[in-house]
Structures are given as structure tokens and as C-alpha cells.
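Everything on this sheet refers to the single structure shown next.
Excluded from the complex is one protein chain; the other protein chains are retained at their positions.
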Amino acid sequence: MSATVHVEVTVNGERRKADVEARLLLVHWLRDELGLTGTHVGCDTTNCGACTVHMNGEAVKSCTVLTAQADGAEVTTIEGLSGGNGLHPMQAAFMDKHGLQCGFCTPGVIMAAVDLLNRNPNPSDEEIRHGLEGNLCRCTGYHNIVEAVKSAAGPGVTL
Amino acid sequence: MSAIGQAMRRKEDPRMITGRGRYTEDINLPGTLHAVLVRSPEAHATITGIDTSAALERDGVVAVLTGEDLASDFAGPLPMVWAPPGVEIKTPEHWPLKRGEVKHVGDPVAVVVATTRHLAVDAAEDVIVDYDPKPAVVDPEAALEAGAPLVWEQFGTNRTHDWGVGGGDVDAALAEAEVTVEHRFVNHRTSGAPIEPRCSIGEIRGDKLTLYSTTQVPHIARFVFSGMLGIPEDQLRVVAPDVGGGFGAKLQTYGEEVLVLALAKRLGRPVKWVETRSEHMTTSHHGRDQINYVTLGAKRDGTVTALRVKIVADLGAYQQLLTPFIPELGFPVMGGCYRIPNIDLQFTGVFTNKMCTDAIRGAGRPEATYWIELMMDRLADELRMDRLELRRKNFIPKEEFPFETALGIVYDSGNYQGTLDRLLEHFDVDEFRAEQERLRGEGIHRGVGFSTYVEVCGLAPSRAVGPQGVGLQAAFYESANVRVTPTGSAIVYTGTSPHGQGLDTSFAQIAGDILGIDPQNVDVHHGDTDQGTWGWDTYGSRSLAVGGEAIVRAAQRVQDKAKKICAALLEAAPEDIELVDGKYQVRGSPDKSMTMAEISGAAHIPPNELPADIEPGLEESAFYDPENFVFPFGAHACVVEVDAETGKVQVVRYVAVDDCGPAINPMLIDGQIHGGIVHAIGQALYEQVVYDEEGQLVTGTFVDYALPTAAEVPSFETDRTETPSPVNTLGVKGIGEAGTIAATPAVAAAVLDAIRPLGVTELDMPMTPMRVWDAINAAGNGGAA
Partner (left out) sequence: MITAPFDYEAPDSVEEAVRMLHENGEDAKLLAGGHSLLPLMKVRLAAPTILIDLRKIPGLDHVQQDNGGWRIGPMTHHAELQDTPELGVVARAASLIADQQVRNRGTIGGSVAHGDSASDLPTVLLALDGEVTARGPNGDRTIGAAELFQDYLTTSLAQDEVITEIRLPDMSTFGFGYRKFTRRAEDWAMVGVCTLVSRAPDGTCDDVRIGLTNMGSTPLRAGAAEDALRGSRLDDNSIVAAAELAAEGTDPPGDLNATPDYKRHLTRVLTRRALEEAVSV
């Protein structure tokens, strides 16, 4: 039995090994140990989605995943979304459509939106809105977030 | 081409969309200690003992301190800054950690400091506090009754103050009125709930303290906290890094902020405190929470003659920065956009065993707009008049601006008929009514609500609201410093402190145009008291109308000097230099011109041709105190659909026409409106801070405090009219709160319109499914489709 766990996680393409406290949440490992502070914490009840990252290609709330559970997984955060090549089309769409204001929820919304289009490349407005129901935004009223996702889903865009 | 008026993409965005924003919690200073607060689970109790020994024994714990321990660390308590002439506002001492008694759930009684946050959280569980509970008072009207439990025994009452303002003769006007309508409204308690919780870091280096904090008000914070710590202002720097939304919840000088400074000073290491969302719901100030008794008097033809309002405001347990003033803050526009010759407004503040209320987006104005607009609906119904016709009849005509109201307030500009006309170009009322009727036949209940609002912002003319005016112990001018670098970039320092509004962009557009520099090369700085000029920060939709004008003035001074330099070097008169498409050129000789980069180069490395009486450098400052407020306005229409069987309300269409003067960046305006509308939809339908009868908070998380998600709201139709304000050079007015101020009554009126055929004529917010169903049921139509 151990309160410390050895993990090996590929984060944004880089293999990371660490011995972490069993209770360390993935979001705290990313932020406090790896310095990936683009992933945010906005609540303590798995509601707000500001902590959304991709784990093995799917959006998850990293406040509700133990770092230990990510052992062996591939994790992508907002910092690694574009793969180092300028902006990911979703990031560009958020800028172009004014899909952010204070920017705090934005990394989580973008990560959720990429997952949404991976699951459904041509969503309706309603599907976009339901697809983002796990992310709270207090600034934008969601209008321009929906516009951004629609624009990123537009013809000719490769995600 | 002018940058002003363009939908320029935001300069803030590249860092934020890539995860490179820098929010307070992202800052990790070497050697940081972590503070966690021990908070009261009781609503009202005497502290009979605090045992910190077990916590102190824990691994990694550096200190466990109580209010008694820290008594000598503070030179004074947390301030409240409203001192209206001739009125006493009962203000108990308010300390960062409580001694003796706790007054609401979440009141902090001790702080644990440890080497990691995890260890601090663990140790906080081991601090044993004994409480002797006392009766709590939760309902503000019950709190005013004789024999109610007292929040503060030394005052002998829970009544904090009475304040009033009026004009004309309301008693006579109501006596003569041919029709009067009366109603009691509840503006329930809400939370600001920015998605970024609060966070504060105190740092000490030598004798210099630095506070990094999620604040809207770094300048005010330095002023207040240096005083509380008994240190000169030069020994405290306050930095607001990227701030993840404020909505008023971060317009405060919080105990936790000054606490981390005191701890850093005591312990000689950086100390960081991070708010949990539960703490935010419990102890970041709440908003609204008023009961409004409103009487309107009118003639049979619909002419409104009198307005009387009595407001009972639940202020919670303490007076924070602006707590008692927030209900009154809306008073200048409590008559709405109507000509009402006789107005009487009376305010009463009340202590209860709840968290303090203070400014939340709109701060006094959403409350006022809610009841004035719903009262106009009720009056129209009473007179059997069309609701919009009644409004038109009472609108202040555009020819009469500037218009002095019965309260002596001068509305700077307005064209209320114009925005309503524009709204009706987008929203065909007859078509809607036909559709509404048809759908009712299918059992679908739709309703429309209108709001024709005016708000007051551009805070503020200091003489009107300062110590000798309304009595705030502050001023509300704004400042700017504009600096052109030797190679022709510009750095703009603003005394405002934006946190999502996009002012890095719109201020760059303004300064860029005036300076003749591409806005992409104008860098806007803010939120650091060691930089730039003293300012009064960001709230009350003031940043553009006041802070923007300061930038205009400072940039104009730079332009004047640039023209002087240019004239000297081109051998022309300064008044003959004009700025055309980014070039300073001699009038009539466009071939003789200089760019700002050339001029600034000469300003910084002066050639001999430059006369000696022109100082080197290219930098100017300006301080601007507005002569008046500005008064944005607009007309909104909301359509909802009510499932009469379940009571669930869905907003299906929303049209907003707003007038905030000329647009600096229309994209940003739309964004502010969208967000404001959803905030108001939240208030009208979803959000409420609820305490039970014992003063326990029921809505302590985002599970229970229901912010709308994307799935609850529609996309919006927005349009603008542009009526310039005469108050400032740009003619601009604020837009940050307009959506929140306008939309609540529109949503509420739409729900009432939808269920009126089922016999429901009144319903308090938030109009939750159960409340709507209960109302339908009570009206005798339970479950009817």
C-alpha cells in the first residue's frame, strides 16, 4: 500500500515520469508540477469545465481525475493543442469570433469544443450548445462561443 | 483609415487562447507558503475557544493564527466608504479574522499556513473551534421587527440607516392621480460568480510588500491596505494580473487580501490563498437582495405623474466597501426613461446573519429597472393600454435633452423613441401576437416582454458623488499616461483595471488613431500600482467613458507636441500640421510629411534643428474628471416559451437594441451585451443565493447555484443606434452592464405574458420551474396544457 504513485504520462507529446501523492488531482499536477497553467480551476464540483484537457484524445475534467489514473495515458492541454504549429483552427476561430473575454474559461471551452467536433464534425447550433453544457462562461453569454465553434467546423477546416 | 469603429480582433487573445494568460493563481513565487482559512459553520455564535495545537503539530504547518493573534498586525479594520452628509450608517468593526463572535456562515476565525496547500487544508480540519450558537436573523423585514434577534447588539437595532431623495410633491400628486398601481417586488440575492475564483498572494522583499490579487481595484486596494497595515503607500505595490472576470465580486477590499500581506510580513515569505468555489459562494460578496414597494400614479390618459418607492435592502452582517450605498446607486435612473415630475425614494438598510451584499454587475440599476419596467406593464394593464404605447407617451422626447429629472439629475442625451422604433423593425409585435395565439391553440405558451431602459454610468463626476456630494469618501476621475518610444511604438498606461472587457484593444484603437500609430503597436498597461498614474480602477461601466477620455486627452497632448516637433523640422507652423493616414503632413503639401516614428526619433535624439524650448521625450499624462454621468439606453424584447405542465421556461428569442454612443469596437460591444443578457437571464430564471431559516447557505456550489450553460440560452439579435454623449470627446457611454440592467425585466415580463392567460399576474424571480408551476396551479390551471 502506498500513498505515493509512480506515473508515466505523455503530456503534450513529452514523456513525463513522476512520483506523485495518490490524491494529487491531474489538474494540480499539470499546473503546479509541470507549470502548465493554461488549465484552470473554477469550481470544486465538476461543473465549470475550466479544467478540461484531453486524455487519450477525449475531453475530461482534470479536476476529477487522479494523476494516478492518467498513468500510461496521453494528455493534451491547451498549451499543446496546436502541436507547436501556430494556432489550432479552434483557437483561431475563438479569436476571430470574439469567443472569449476574460479568458479564464477559454482553454477548457476550446478543449471541449475540439472534442465536440471530433465526435460530430458538423453540429447544429443546438448540438454545439448541448455539446458545451459542461463548460460555464460568465462573460460571453455563449453567443460568440457558438459562432466560433461553427466557424471552426466550417468547410475546409481540418482539426 | 480610422481604427476607431473597427471590429479589431483583440490584442489580449493570443496569450489567452494558447494558455499563456497569467492569472493570479498561475503565479508561484519561490518559497511560497499556503494559507487556508478556518471558517464558521454557524450563522451567529460566540467563539468560546479555539484549539490550534493539533494543527500546529502537523507536518509542514508553519503557523496557525487567530484573530486575537493578529490583533496588532492591523492598524484599522476593513473600510466602508460611504458617509452621506447628515446620515449615520451603522458600521461595526470588521476584521480579517473574527474575534469574539461570528456573524454569518463562512466568517473566518483562524488561518493555517503550511508549506503546501494540501497540508494546509489537512491541518485546517484539525483546528477545533467551539461555538455557543445565538439566534440568527435571515429575513430582512423580520429583522426590522421589534424583538428580532440582533446581529449587532451594540446598535440596539438591525436597521443600518435610512436615506432618501426626491423631487416634486409625491403626496399631492398621488392624491390627485386618477389611477394608482402598487406592487411589492423582490430583487433576490445573487452571486457574481466569475469563473476565476479569488486568489491573493502577499510577497515581502526588504520592506516592500507586493499583493498579487484577483482584483478589479488595485489602486483602491493599495490605498486601503497600506492604511490597514499602517505602512506608507510607497511600501505596497498591488498587481492585478490577468483577472478572470469580476462582475463586481472583485470590486472589494477583502479580508483575505490584507491577510496574506500581514502573513507575508510576519513570516517573511510569500503567502498564497486560493478561494474554493464553495468559499466564493459563501464569502465573496453577494448582490441585489432588496424588497421594493413601488407606487405609480398616473392620469387616465397614461401620463405618469408620481413615483414612490420604499426599498428595504438586506446588507448582510457587515458593511464592506460600498455595501450600504449599492441600493442607492441606482437612484439617478429610478424614474426610468420617463418624464415623472414627482418622485420620492426611501431606502432602509438592514443587517442579517448573511454574507454582505455589495456591487454585482449593474449594482442598484438592474434592481431599479426591474421594478420600473414591470410597473409600466402593470400600469398599462390597469389602463388597458398597449404597454409600448404607454412607454412612448411617457418617454422623455429626444428634443428635450439634456433633460433634468425631478431628482435634479441631468440625463446627458437620449433618443428612447429611436431605439424602440429600431427594435420594432427587428421584432414585429403583430406577427408575434398572431403566432402566440396560434401556438396557444396547440397548448404552447409563448410570451414577450419588453424593456426600455436607461442606465447611469461613467462613474463619476467626483463633485456629485464625492465627500461633499453623495458622500463617498473617494473621487472618480481617471488618468492616463501616453508614451511614444523612440522608434514610434506607444505605451499607454490607464488607471482603469480591465478584466475581460477588451480595453487593451479598444484603448489601443483610440490612442492609435490620435497618435497616428497602428493600434497593433500600441501596448496598453494597467493593473500595477508601481506603473503609470493613479487611477480609480474598473467598475460601473466607467472605463471607456472616463478612462477612455483620459487617454484621448493625454494622446492629444502627445499629438500636439508631435506636431510642434514636426513643424519645426519641416519648417512649418504647428497649426499647419495635420495628421492624415498616419502621417503628419503640412497642410496643402502632402509631400512634406513625417511619420510618428520619425518624429519620436527626433523627440528622443533631438537634432540641432529642434528648437531648444521643445523638451526632449514624447510622453504626456492627463487626469479627467467628468462633468456629468453618461446615460446609455436601449430597448430589448425577449420571447419565452413556458411548458405549462412542468413550469419550465425557455428563452427562445432575444432582440437587443442599445445606444452607447459611437462604437469604438462594435465587436466588443456585442460581446458585452451578450454576456450581460445571459447574466440577467440567470437572475430572472436560474440563479439565487438561498439561506435557510437558520442562516445556513443552501446554494454553496455550482451544483445548486445554477449559472446558465450554453444549452439554456439562445443566440441573440443585436443592433445599435448611436446618440453621442455631449459629456466626452468621443461621445461614448458605458456598455459593460447594459445587458444585465436591461434584460431582467424583459425576461420576467415575457414569462408573465406567457402565463397570463392561465391566470397568473405576478411571480417573483427566479422564475424556476417549480415557482412557475406553483403559480399556474394556484391560479387554478394546474397541469392544464
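For reference, chains read A and B in written order, and residue numbers begin at 1 within each chain.
To be clear about the criterion, contacts are C-beta pairs under 8 Å (C-beta built on N, C-alpha and C of every residue); 3 or more make two chains touch, one makes a residue touch a chain.
Predicted model only: the values in this text are computed from it and were never measured.
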For the chain not depicted, the shown chains it touches: A, B
Residue among A:V11, A:L30, A:V65 or A:C137 that touches the chain left out of view: A:V65
Residue, one of B:R20, B:R99 or B:H118, that touches the chain absent here: B:H118
Contact partner of the left-out chain, one of B:D381, B:D625, B:E717 or B:D774: B:D774
Contact with the hidden chain (one of B:D69, B:E578 or B:E645): B:E645
Hidden partner chain, residues of chain A it touches: 1-3, 5, 21-23, 25, 41, 44-47, 49, 52, 55, 58-61, 63-66, 68-69, 71, 112, 115-116, 119, 130-131, 133-135
Positions on chain B contacted by the hidden chain, ascending: 117-118, 121-122, 125, 276-278, 645-646, 648, 686, 690, 698-699, 701, 703-704, 706, 708-709, 711-712, 768-770, 773-774, 782-783
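The rule is simple: only the chains that are shown with their structure count from here on.
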Distance from the mean Cα position of chain B to that of chain A, given in whole angstrom: 29
Touch list for chain B against partner chain A, complex: 9-10, 12-23, 25-26, 28, 118, 193-197, 242-245, 247, 276-278, 499-502, 667-668, 670-671, 673-679, 701-703, 707, 709-711, 713, 715-716, 739
Residue numbers on chain A that touch chain B, as the complex places them: 21, 23-24, 31-32, 36-45, 47-48, 50, 77-79, 81-82, 87, 91, 94-96, 98, 100-107, 110, 125, 128-130, 132-147
